[in-house]
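Here the complex is missing one protein chain, while the rest keep their positions.
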Amino acid sequence: MDDNTPLLSVRNLTIALPAGGDRRYAVRDISYDVRAGEILCIVGESGSGKSMSANAIMGLLPDYLAPQGGQILLRGTDLLQQDEARLQAMRGKDMAMIFQEPLSALNPLMTVGEQIAEVMRVHNAYPGQARARRVLELLEFVGLPDPATLYHVYPFRLSGGQRQRVMIAMALALEPSLLIADEPTTALDVTTQAQILALIARIQKEKGMGVMFVTHDFGVVAEIAHRVAVMERGELVEQGPAEQILNAPRHPYTRRLIAAVPRRRADADSAADSAPPVLDVRNLSKTYVTGRGWLGQKRIVRAVDDVSFTVRRGQTLGIVGESGSGKSTIGKCLLKLIGINGGQLIFDGQDIAGLSESQFRPLRKDIQMIFQDPFASLNPRHTVGRIISDGPVASGQSRAQAEARARELLGLVGLDASAFDRYPNQFSGGQRQRIGIARALALEPKILVADESVSALDVSVQAQVLQLLHQLQQQLQIALIFITHDLRVAAQVCHAVLVMHQGKVVEYGSPGQIFDQPRHAYTQKLIAAVPGQHWDPPAEPPPEPAI
Amino acid sequence: MKPFLKRYMRNYGAVAGLAVMLVVVAIALAAPLLYPESPWMMVADPLIKPFVDPAYPFGTDMLGRDITAGLVWGARVSLLVGLLSTGVALVFGILVGAVAGYCGGRIDDALMRFTEFFQTIPQLAMAVVLVAVLSPSVYSIMGAIALVSWPPAARLVRSEFMTLKQREFVQAAIVIGQTPSRIVCTQILPNAMSPIIVSASFMVATAILTESSLSFLGLGDRNLMSWGFMIGAARTMIREAWWMSVWPGVAILLTVLAINLIGEGLNDALNPQLRKRGE
Partner (left out) sequence: MKFLSFFISRLGKALVVVLGVVIINFFMIRLAPGDPAAVLAGQAGAGDPTYVASLRAEFGLDQPLLTQLWLYLKGVFQLDLGFSYRNHVPVLDLILERLPATFLLMSCAFLFSIVFGVLLGVIAARARYSNKRRWIDSSVMTGALLLYATPLFWLSLMGILLFSVLLGWLPAFGMETVGANLAGWARVQDIATHLILPTVTLGCFFMAVYVRLTRASMLEVIGMDFVKTARAKGVSPNRVIRTHVLRNALLPVVTFAGIQLGQMAGGAVLTETVFAWPGIGRLMFDALLQRDYQLLLGIFLVTSVMVVVFNLLTDLLYRLIDPRIAAGAQEASA
């Protein structure tokens, strides 16, 4: 085969959406190539259709999404023209796919070994003893410990990262020439993600496979891509070599996206250190005890272990960590949504840790929270106006006063005044987060806790919300505690960063110091795992010339 | 309200069910007008076949009682018992479920043991024993049915409350300083109502079936003509007068079917986002 012929060629692929969708086509007239020995990253925000072509290649689209035009040529064979039996024979053998959610991607009632062996079984490969041997070989190849025991283990015993490795082993079993990865690391921790990305890069190099990697994260693109294709609302707006797309993007949408990638601020305010402290946390502890009744063994989990820090007026403190680090638990403790097992929370000179719920309630207006999930943090049956004014009403203001304030706040957060009478389901994710911010601000709090408040948002929307928070903090001089797993975001918005690992604080410092000179071993590991370290996203594009 | 009605109307079965129920309710309400004499009165020759005499469209039983009158008056009993016993069961179930779901911890454990106990006991056997011991009357029947049907309602309400309590908008309500009672009433309950309403409709259907079973076994209220009783009385005459057992059964079947269809229609209309491809 000619080395210049691409392994996979998608030509003018069009997939229509059923009537009533937000646009007519899921993807329209898109074309791209994947070459053997190369990684192509398809980047886009949610709703861009980036996963569509991946599913279309494998023939895994649901019935109501049939390709309407175009070709998908895998080594010359048009996959769209093949019947189901032929496609079935090719799946797993010539082309393989790994998915986003490792925790639900494996059959819970079959052992790991059985599931990997199944690929070979359905294609009648490696008969007899060779099959078990091949499974063990694969488990070792993807870096899983003790393959012989792992063969007989059920998936629920493995972590997300381990399950993703099993998925990769399944995909590689028959050495397909094309590997499609649909956001495989999005649901994983940063350090695990780094390992999986390294694994995929290694495999691709060793086996000379063509890899199509779908993602929304430009850091990942910078880390592994050879070529990049950018999608917006079903159209492919730009594609080319990675260096060109990342450093000199041409299409306005690509430039906007890259400009929205969070980056370290050059002008981190250090003056904030002299501001008066608002909240003083000392030796905070929270332990969970799980165990079964009178016949089971108890497990003690120290979710938060002897944590101390100070938050000052007008300052943003970032709390970063991976899942299980305790960062979200700290947030819940500060808001007294869960009980505290030890330590003090000195707020305005008073220790609020020991207060009962009814004693604390009058003080609640000073500490507010912005939640993570824009789709679950607003009561679907209340109007926006009611949602925002409920807080002041609960603290004693009259309904009329509260509603007037609510209208003011809508303007402050950049929403139209008509939003007052509408319901949450009429707004987008970014707009709902603004409503959440307005709700929190309605009580004029001194401290705002943002618990992963931008994690569920697309990168461009995220940039806008971060900008809004920055603005509001400057204006109102609120102390902000920003809890996140995304180190880039923390670097952009925070004055000081607290790094958490397994319930303990391992390091504290300014973003510059944490990123450039991490002291603790875990921090070093964490920083090294951030994908695309070497890439410096280009600065804000110059304003568009007036047309 | 309007989008809900539109969604409901799209389901032909649900619309049919609603139509049938309206007819049944109309008949039940009009019973004293249509047949002012008690259905227990012997009004004609015994064992007249159905569709023979226009005055007795569904025939008469072995004592000369008008079967059509029995069907019409029976509708009242079924609906009355079905609705009232479900109402009582719901009130109790919602109370238990809400407290268990919201409070959690030991209170939840204790209430759940209590609920599980009532759920494990065989329901019809319990109802039979209770009505027998308390002497059959419409009140003991309603009480017995309520007693055996509240556990599933409690479990449903509990699981709804537990899920909703963890939702971020409820946590937000706590954070902005609302009191627990306000949170339960304005935040949690309105969002829990949809599954409760759907469940309630199915409970009414089950209650009607249970009432007819009890009446069939001879545990019905002696003063009220019930469809189940009519079938029970017809048992010995099955060879000679098949129509005595067929019509009341068809009546029960149509009523319960209609309610089930309404329930499913409500479910689809109230939870449109849950309608996956497979439903």
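We call the chains A and B, going by the order they appear; numbering starts again at 1 in every chain.
Quick note on the criterion: a residue touches a chain if its C-beta (ideal position, glycine included) is under 8 Å from a C-beta of that chain, and two chains touch if they have at least 3 such contacts.
Please read all numbers here as calculations on a predicted model, not as lab measurements.
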Visible contact partners (per top-of-document touch definition) of the missing chain: A, B
Contact partner of the left-out chain, one of A:A19, A:L109, A:I300 or A:A400: A:L109
Chain not shown: contacting residue from B:K49, B:R222 or B:R235: B:R235
Touching residue (missing chain; options A:A16, A:M90 or A:I245): A:M90
Options B:A14, B:A153, B:I252 or B:L266, residue touching the unrepresented chain: B:I252
Chain not shown, touching residues in chain A: 58, 60, 63, 88-93, 96-97, 99, 101-110, 118-119, 122-123, 154, 156-161, 167, 170, 187-189, 192, 292-293, 295-296, 323-324
On chain B, residues whose C-beta touches the chain left out of the figure: 113, 116-117, 119-130, 132-135, 205, 209, 212-213, 216-219, 228, 231, 234-235, 238-239, 242, 245-246, 248-249, 252-253, 256-257, 260-261, 276-279
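Quick note on the criterion: only the chains that are shown with their structure count from here on.
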Distance from chain B to chain A - Cα centre to Cα centre, in angstrom: 47
Contacting residues of chain A [partner chain B, same complex]: 62, 64, 335, 337, 361-362, 364-365, 368-369, 371-373, 376-381, 390-391, 394-395, 436, 439, 442-443
In the complex, chain B residues that touch chain A: 167-169, 171-179, 182, 187, 190-191, 277
